[in-house]
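Contents: one structure, followed by commentary.
Only a single protein chain was left out; the remaining protein chains are all shown in position.
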Amino acid sequence: MIAVTDDDRTYDVVIVGAGFAGGILAKELVSDGHSVLILEAGEDHGKTWETYRSYLDQYYLSLTKTPNSPYPNLPTLPSPSVLDITAVHGTEPDTNGYFVQRGPLPFGSNYLMAYGGTSLHWLGTSLRMLPADFEMQSRFGLGVDWPFKYEDLKSDYERAEWEIGVSADAEEQTPKALGIKTSGPNDNRGYFARDYDYPMHSIPSSYVDNFFARADGMPIEIGEDAGDTVHLKVSHTPQGRNSTPRRPKAARKILVGGEPQEQFRPRGSTGPFAFMGQRCEGNSSCIPICPIQAKYNAMKTLEDAKYTGKHRMKTITQAVASKVELGANGRVSGIVYKKYPFPGVPQYELRRARGKQYVLAGGAVENVTLALASDICRSSGELGRNLMDHPYMMTWGSAPEPVGPFRGPGSTSSYANFRDGTFRDKTAAFRLEIGNWGWKFAAGAPNSDVERLVEQENLYGKALRDKLYHDVQRQVRIGTLVEQLPRATNRVTIDPAYRTPMGEFRPVISYDLDDYSRAGLAASYDTCAQIFQRLGIRNHTAYNPSDAGYFTYEGRGYTFFGAGHLVGTHRIGTDKHNSVTNDKMRAWDHENLWLVGAGSMPTIATSNPTLTLSAMAYRAARAIKTAVRKGGAA
Amino acid sequence: MTSKEEKLRKTRKKLCELLQDALMLELTTIPPYATACYSILEQGQYDRSEPTIVNAEPIEVIRQVMVEEMLHMVLVANVLNAIGGKPELNNPDLLPTYPGTLLKGRGPTVHLRRFCPEQIKSFRLIETAPKDTGPAKKGDYRTIGGFYTFIMLKLEEACDVFGDDKIFTGDAKRQISNDDYFGAGGEVIEVIGTSTQRRDAAMAAIRKIMEEGEGADMGDRAGDKDIIPGPEGREDVAHYFKFNEILHSRYYHPDDSVNEPPTGGDLIVDWSAVSPMQDDPCESNYEKAPELAALSAEFNEAWTGLLDGLHIAFNKDKSALRALVPNMYNIKFLAQKLMRIPLPDGSGETAGPTWTYLVKK
Partner (left out) sequence: MGTVMTIHDETHDFQGFLIVSAALTGYDSAELQGTGCAKEYWHQFRQVLPKEILTEFLSFAPALGKKHEDKIIRQSYLSDRCLGPVSRSLIQLWYTGQWVPFPQEWRENYGASRFDVVKIISTRAYKEGLVWDAIGAHPQGAKQQGFGAWSLEPPKQRGAGE
């Protein structure tokens, strides 16, 4: 047994994880005068501008430019990689990567353990959920209801949108404007508060978007009765990347969470590059790295917290939280962490951090492995269960004319029509995301095109150059993000047989797609095929039984990937039997412990979870502030 | 025409000429700054034996000056449009050639050169504040600051004599706003409102140009009153000081004095990681190399397109500005391409952009 050294200082709040949620919590808490310690397992990527630039170089030199490719993958602190995903066969788990995959289908999502977290390589999509998404059980008899409704999260959505810096226009983003036939009659009313708007205008549509918009108005049957038919509409996607700031109308300021706001000032890069990145410049590499940080990352919020908090705010990186310790009455008494001085070398010092309140903000999987390893939050039996993602399926083809791909953010628009509707009693809702980068994700373009034309089509010189233009300029791709329902069998567990070189538990994952999601994927494929027919796009989509994510539904085969949206493993709820925490994200079993992040979401629906988890961080922050002020008393 | 009307006409004509000269002055600085900036090789840690990233900072420092010069062009155009003038951006008789002088021979000579200490010193000279604005006020200006001092004086005189409403007669539709233009160089000042408001805005626009160039209080302090985005809200420094930062390999604090060296953090400069571009590139050097001549022509077409586009944006259609952004980047990448190609003369020097406006036939 190695001795544990206690940290000298006791903080008001100890937060595990410096990502989206941890950043917002830290900023909120220090702004209120509380002291905060953040423990971050990864390295500090933003400490100096050289570090960030060196990741950019690493990206240029990576042969496969996967989401995690620019960032170090330490043997001591492995992050899941999309390259490790293989089909799971038989009863033996697949242990290729960091995840131990029990199947039956591989869980294809990843995240990043680093200062700033996965915000370093997110795409920036910042969607609110729809009212129906909070009431899946009441409306469709499926999944669970949230312990609160859309209306209750609305002002926190506003706060999150202004913190992240979301570019969109409210009038374009109501369910009605998006062309959604909502399942409830009043879902459209008051979706945005009257004096609210996003901080910046929409990111301009891509040329590809405008090509797809030619099919606008096309009727698509979804569900069983004719009344469900929707009319296609390409709509701007709200994005956490800098665009033109909105000028408040002279007399009325924009109200954000009830507070009037001055015009938004876009934040760009860190260090001497602060004048870069105040607008997106179209570097077309949001995933995995925005060279100018025009895309929001949590390092910006963490910088604010540091600046505001000064001595009240401390961050310790290269600190792997290893055990949550309990004292009397089930209260958390400390968090033991492994502080490693040399990235990649499994040598560490055991230390103990102490606070009045403790927050796990390490993401849906890491929160669970830490809690399981610490044998806490057990009474509901829900910890680690209900793992959800957006199964991500692609359809791709050749447009009849050049559409200018490989320019701009990865996606600027989508067909949001299918995000809700009465069809949701039998078929999962989905969103069709229009890709701006040709067949990059689908087939490795444009490098794969060079290889094909040189090695197989035997082209060279001018003819090669011309054919490349011809083929790649026509590449289009639609990505489907389909919802999943919470299932007890989709879960994260731990097993003493599987540990990292630092001795931490690796996540052991069981995962499958139910027929509800499969039906949604099949419906989305049919929709894409129809869109292709309407626009004269030659369909090149190919799903191969040898693909790791191959599955069948009603006799047809499809391939899905992970979307990196890890949700549901420590959900909020109404009592200690159906959930891990209450609606403020306080653990039912441990009065001074809070679990935040996308793991708190009871359902995933069709919106990328970042905005929702960020909004929920504000909700948790208020409750934590109250708890800190009240002190230890229950 | 009464003599007063005649005097007003002459005064307005003179003011327009001065502002047109100011527009050309701002434009003239951009090719030399850009050429030096684009000649710097930014090298990553994987491209060198030492694990440092070099020259990213000097590139950024010059780039910041450059984008502010572009903003200054927009500000001058706004003032010129506000008094009913017509900003000319593509008149070959007015456009700069290199080497050439600033302020019609009164100011320093500017060259197109690669990034080297002499060139940065010459940039510093361009942005030097006048020691005494007395002569400038009488029309004897030799620096940019002096010239703007003179313009402000003339503008105020004209307003006082004839009334603001007789001077600010331009079409408000021509005013470029922050929504039309974003060049990372700071906020655009629109010269709009009542004639008094327009007079104040015009003066504010000119003062902003002077502060960003030579510094607040004309050179006593490094700061230029612009706030660097970020939680700290630190003040940025003026162009003169930015060039001095490169020469000293050290950043300024906004409160540093013009007479003292900078006291901020390190700024690493590698003067050797630079394309060996010939000084003042000219077309005649490409006569024996048709492939080079073709690339140079492509560059000049892009430059011509930019000037034509700006002319349209300032005189007809503001929305033309947005389409110019890719054009500006294209100019950069074509310049860098030229600077990597050895000249056929075997000197070891490389080609470079000539920044020639191509006159339409």
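So that you can tell them apart, the chains are marked A and B in the order they are listed, and the count of residues begins at 1 in each.
Criterion: contacts are C-beta pairs under 8 Å (C-beta built on N, C-alpha and C of every residue); 3 or more make two chains touch, one makes a residue touch a chain.
Note that this is a predicted model, so its numbers are computed, not measured.
A.B. asks: Can you say which of A:E171, A:E455 or A:E554 touches the chain missing from this structure?
C.D. replies: A:E455
A.B. asks: Which residue from B:L125, B:M152 or B:M328 sits in contact with the chain not drawn here?
C.D. replies: Spelled out, the listed residue whose C-beta touches the missing chain is B:M328.
A.B. asks: Using the touch definition up top, pick the residue from A:N436, A:S579, A:N592 or A:T612 that touches the left-out chain.
C.D. replies: Candidates A:N436, A:S579, A:N592 or A:T612; residue touching the omitted chain: A:N436.
A.B. asks: One chain isn't shown here. Among A:L29, A:L56 or A:L302, which residue touches it?
C.D. replies: In the complete complex, the chain left out is touched by residue A:L56.
A.B. asks: Could you tell which one of A:C280, A:I478 or A:A587 touches the chain left off the display?
C.D. replies: A:C280
A.B. asks: Given the full complex, what residues of chain A touch the hidden partner chain?
C.D. replies: 56-57, 59-63, 65, 204-207, 210, 243, 279-285, 289, 291-292, 402-409, 412, 436-437, 440, 446-447, 449-451, 454-455, 458, 460-466, 468-470, 472-473
A.B. asks: Identify the residues of chain B touching the omitted chain, counting contacts across the whole complex.
C.D. replies: Touching the missing chain: residues 44, 46-47, 182, 289, 291-292, 294-295, 322-323, 325-326, 328-329, 333, 336-338, 340-342.
We take it that only the chains that are shown with their structure count from here on.
A.B. asks: Chain B touches which residues of chain A in the complex?
C.D. replies: 49-50, 53-54, 56-58, 60-61, 244-245, 247, 265-268, 270, 272-276, 278-279, 303-304, 306-308
A.B. asks: So in the complex, which bits of chain B are touching chain A?
C.D. replies: That would be residues 44-47, 52-53, 56-57, 60-61, 64, 67, 178-179, 182, 184, 228-232, 251, 267 of chain B.
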